[in-house]
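Here it is, the structure in full.
All protein chains but one are shown in place.
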Amino acid sequence: MLYRESGQFKKTYSADMQVFPLREDRVGIAIILFIAAVVIPLTGSNFFISTVMIPFLVFALAAMGLNIVTGYTGLISLGTGAFMGVGAYACYKLTTYFPGVPIVIWILASGIFSAAIGALFGLPSLRIKGFYLAVATLAAQFFLEWCFVRIPWLFNYNASGAIEVPTRWIAGVPVTGPTATPMTRYYVILGIVVLMTWVASNILHGRIGRSFMAVRDMDIAAELMGIRLLPTKLLAFAMSSFYCGVAGATMMFLWYGGGEASDAFNINQSFIILFMVIIGGLGSLIGCFFGAALLHIIPVMLKFGLPAIGIPLAGATAEHINHLLVGGLIILFLIVEPHGLARLWQITKQKLRTWPFPY
Amino acid sequence: MEQDASAALDTFPKWLAHQAHARPSRPGMRHKDLGIWTEWSWAEVAQNVRAYALGLMAHGLQRGDRIAIIGNNRPKLYWSMMAAQSVGAIPVPVYADSVADEMAYVLEHAEVKFACVQDQEQVDKILSVSDRLPNIAFVFYDEPRGLRAYDHSRLQAIEEVIAQGKGLMLADPEANRRLDAEIARGTGEDISVILYTSGTTGRSKGVMLSAGRCIAAARDTVAFDGLSDRDNVLAYLPLAWVGDHYLNYAQALIAGFCINCPESPETAVEDRREVGNTYAFAPPRVFEGMLTRIMIRMEDASWLKRKLFHYYMGVAKLWGEKILDGKPVPVLARLNYAIGELLVYGPLKNVMGLTTVRVGYTAGEAIGPELFSFFRSIGLNLKQLYGQTEAFLFVTCQKDDGVRADCVGPATPNVEIRIAEDGEVLYKSPGQFVGYYKDPEKTAETMTPDGFVKTGDAGFFEKDGQLRIIDRAKDVGRLKSGALFAPKYIENKLKFFPNIREVVAFGQGEEFVTVFLNIDLVAVGNWAERNNVSYGSYQELAGHPQVYDILAGHVAEVNRQLAEEPMMARAQVHRFLILHKELDADDGELTRTQKVRRGFIADRYASLVKALYDGSTEADISTEVTFEDGRKGVISARVKVMDATVAPVAAMPQAAE
Amino acid sequence: MLYNVLIDPFVQMGAAPDLFVQTIWEGLVAGVLYALIALGFVLIFKASGVFNFAQGMMVVFAALTLVGLHEKGVPAWIAVLLTLGVMAILAIAVERIVLRPLVNQPDIILFMATFGLTFIIIGLGEFIFGGEPKQMIATELGLPQGTMRFDILGGKVIIQKIDVAAAVIASLMIAALALFFQYTRIGRALRAVADSHKAALSVGISLNQIWAIVWFAAGIVALITGIMWGARSDVSFALQVIALKALPVLILGGFTSIPGAIVGGLIIGIGEKLAEFYWGPLVGGGIENWVAYVIALVFLMVRPQGLFGDKIIERI
Partner (left out) sequence: MVQNSTISPGDTLLKVDHVSLRFGGVKAITDVSFDIRKGEIRAIIGPNGAGKTSMLNVINGFYHPQDGTITYKGATRAKMKPYVAASQGIARTFQNVALFKGMSTLDNIMVGRTLKMKSSFFWQIFRHGPAMTEEIAHRRMVEEIIDFLEIEHIRKVPVGKLPYGLQKRVELGRALAMEPELLLLDEPMAGMNLEEKEDMCRFILDVKEQYGTTIALIEHDMGVVMDLSDRVVVLEYGRKIADGTPDEVKANQAVIDAYLGVAH
């Protein structure tokens, strides 16, 4: 209904190959970015920003990471939590040794360490496929979780056994640590997420993205076409872990501000992010945002929304209902639309384009 | 549009040079190829055409030679026309989908010396009849696909000819002057093109059109509709049809707007949507197809969409045309229509690629009034024009504000129209043809002593000065009772229903009117599928009793409409039958532009026509058919004949003469 | 450094044989329990090709239901029967709501659905029976208590009676299941469905009925596992992580063979305990929960299809 496509023709291949060929889609994206960068900071309260928007962006980034390996390359990974942990600790160590360097550099750099470890645990993916591969990443999850607790060097021998986020400045404004305001933290993380999404989109729409999807859809045919499976899978694991690492670093430095490390990067975190990718939509970047939004906002609404409107809800029962709801949602989505919210979004766009005709 | 002293521009090559000079960077031509639209500015088009002309001269093309153009709408074929005219040669476009021997007759009749064709398929056709074409010196092809192994002594790629021309241009400056001299030698009296009309009776005739007259006619209509170089047109009609030559060639060169060539006939609809043409021209058959597609797809839509669609179609029916014509409309209705524009008409036009159409014409055949007003009511500025090849198209055309469904408009500027006593329409226009090529008697036959051209169509002027075409002059007949019998008028009314694809009416000198009906396989097939009616073949579906009932309903409805019109009330359809096979151009039952060849059908299905009039309820028929790959076969069937319900005729005086 | 990683542990084994036997026994007991959980997985995978991630939760849920009913005054054995009834209802509900609509979806979708199931069962269990850990009612069920001491090999080996009972019950159940699969009519139908849903359907085996039966059988196994497990440590949702331990067992034993699950369970159990006891101190202990995966991983690199699985031949 909103689309007026006639008259939009392409004179060059680069125009034809752009991610959003239709003017209406480009306008849509511009609006979303405007809302995120201007409207939300102005209207949203500090509470809304720090408990809804920042976590949503962190989870979206982590979900994007997992989607690269599970959604685009078809390799199940249950180690997301641990890889995020690696990113967080790497960033912590880097900023303790070189405090002068702006923190954003280290947040991005920390991804490199988790990418290395991700690739390492991706090695078995050549010989084993499907469920079996989940074991390799589970091994990573438990092993790394064990390291985070057992190796004090990682958390600088702090008594609390966890990362204590130091205050770091950018251009005189405190970005991390207790004095940093939610607003600045929101802008920093928004910048990181937008940049990383753009990079992911570039890579996934190019040769590398096609190789990932080829390996996902029919790895035998991909191999016979000259795509070497191991390097492609390792690259997928590395890229995925890079994104998870950065997500971990942003979680610790821009959101938690030094919470207890062990529960942040445990197996449950891996499950939650896997659910986000499933419900959001395997193999779609916009799906990550949908999944993260849905699975993060429901618990927050339950904890704070319901009591606010008078329904007494003890902390524990909220937790239980949250479990029930998340589990129910997963099954519901898998039945209604196995490809998740992203496919529903795509279908609605398609419906609008062929309006008033049936899709 | 330039009003400067362009009287000197009396041939198309001169106009091309003018455009290249006046608007060098404006887009002249676009072609969707290999996934993207390649664009040539007017300067580049002129550049290529000049090189191409030099290349052709190098191959011995002289002034006055005929050069055939065979293929779909592709830039290189349009350039072939321009290049030929630059040298003073005469392009002869031929229908790409005509069978080898049809093409042979035209090429032989026009004594064609060269041929520019699209691809291997056309080259094979020419080679298969080369024995009948001794004087073909060279054939040039656009798509090299599969032709590498052919003997290239008399065969060459157009690309190479252009390259040769470019080489000549650089090597010898004298060549440029020689070409300019040739172009300058061209005058208004030169024959700029010979268009073979798909005559509904007998062999097609070669209509010679002179450059000066074509340009004069084109300039009038460019001014009439205010066409400018901001416009866009999608060239998808056959090259050999006057519609394409007028709109996509003559008017483009005069107004300087951009010609867009689609990737292939199959992707034309999608390409139209992409390029967003602002000036559209299509025979009624195309609009019929569009309407049928809309109706069928809407039936499959969800309940809400259907409800919304039908409600706003109602609103459009009431106010649509009035708003388009700028007539006074209550504010509330205008608001409601605006919502409809957002929800239904806008998206509908968008999906059909009509959003950006500023001016739309339909011609070639009379269009059913309901079909015409449907498109106008959703905001498409569709107008009627009446014309024919001999007039270089325009005879009458409607102004933006003077649009009526059942008339074809007043005379085009500078055109005089006279109605002969037997009702035939005569005209004298700046663009009329010089004569039929190598056929002086036929030319004399169609001209009146005082220089008017006989159209062969019967019609009369309405009170508001708009011409109303009844039918082919020779087809308009009288029933035994003396009542007027206009077969086309009745056929168009029946063809408005999506389920009916083609109609042939009979009644000349008979008691009453009877019709053959052809079902539309897509529409009726869709209905069958939804009501799970099983059918094995087209023939079985056509003979299905339920289909007969549906079509009987349609005939009854048309009879009711005819009953309300005094002239037509006594020409209602009394009996009808559904043909067991689709009328097809390959079997000679239709012309290349899908017009019914009434005489041919009458004697081919004589047994059925007899059954219609001798009261029998069914009749056997077996006809010879040519399949797609040329094999011949025989189809025989037993066809049911049914009586139609005739509406009561209000007592009225004897038909006014 | 290399010395005390490679050689020293074996020296210690030789020095204190009784400690060695004790660790082996602990490993065996843990192995049996892992095998029991793995058995639940194999049952469902063998019959429906679905890798039921929620099996671990079903164990906890069964145990919680049993204890919960008992707390509400229901005598022990009746509580057991009631729990079986609850498990039957759960089986039918799962088949109807989850499996039937997803019948021809790819395996990964069904695998993800069982994730959803896991969360629902956690939510349900906590909601009905509260979140705090509960004490298993081992005594009321007449399970032997206390320990047995054996003075052999120059030291003492302590064996819990409950573990012996667990081992006996486990082997009984394994034998019963083996017989069930091999010789009963439903058993054969189950194996047919496992090979190919379409073929089974074509001979008139009702898929829905079979899946309900299979999920119920897995429910029974879950209950028994819950009881055995609960007897050793309290019943709470912390068990969820331990259920994950069944994955390496399945990897080793192959997804479709019952003997594979048993042998795999024992290997992991013993391997884990030995590693914890001998190699643990070197790196600060607690390596129990990840060493199992490493064992499975190493094994997988050698034989990607597990102990008993058949070699995967890819045809295109």
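Order of writing sets the chain letters: A, B and C. Residues in each chain are counted from 1.
Convention: a residue touches a chain if its C-beta (ideal position, glycine included) is under 8 Å from a C-beta of that chain, and two chains touch if they have at least 3 such contacts.
Fair warning: this is a prediction, and the values are worked out from it, not measured in the lab.
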Item to complete: Give the residue, chosen from A:R4, A:K129 or A:R210, that touches the chain omitted from the document.
Response: A:R210
Worksheet item: Considering the whole complex, which of B:T267, B:Q546 or B:S636 touches the chain not shown?
Response: B:T267
Item to complete: State which residues belonging to chain A touch the missing partner chain.
Response: 12-14, 16-17, 199, 202-203, 205-208, 210-211, 213-214, 216-218, 220-228, 283
Worksheet item: Tell me, which residues in chain B touch the chain that this view leaves out?
Response: 33-35, 145-146, 148-149, 263-264, 266-267, 270
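Quick note on the criterion: only the chains that are shown with their structure count from here on.
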Item to complete: Using mean C-alpha positions as chain centres, tell me how far chain B is from chain C in Å, no decimals.
Response: 77
Response to the item:
Residues of chain B that touch at least two other chains are none
Worksheet item: In chain C, which residues are in touch with two or more of the other chains?
Response: none
Worksheet item: Taking the complex as given, what residues does chain A use to touch chain C?
Response: 76, 124, 127-132, 134-136, 138-139, 142-143, 145-146, 149-150, 220-221, 267, 271, 274-275, 278, 316-317, 319-331, 334-335, 338
Item to complete: Give every residue of chain A touching chain B within the complex, in rising order.
Response: 1, 3-13, 15-16, 354-358
Discussion item. Please output the residues of chain C touching chain A within their complex, sorted ascending.
Written reply: 51, 97-98, 101-102, 105, 107-109, 111-113, 115-124, 126-127, 131, 241, 244, 247-248, 251, 255, 283-284, 286-287, 289-290, 293-294, 296-297, 300-301, 304, 314, 316
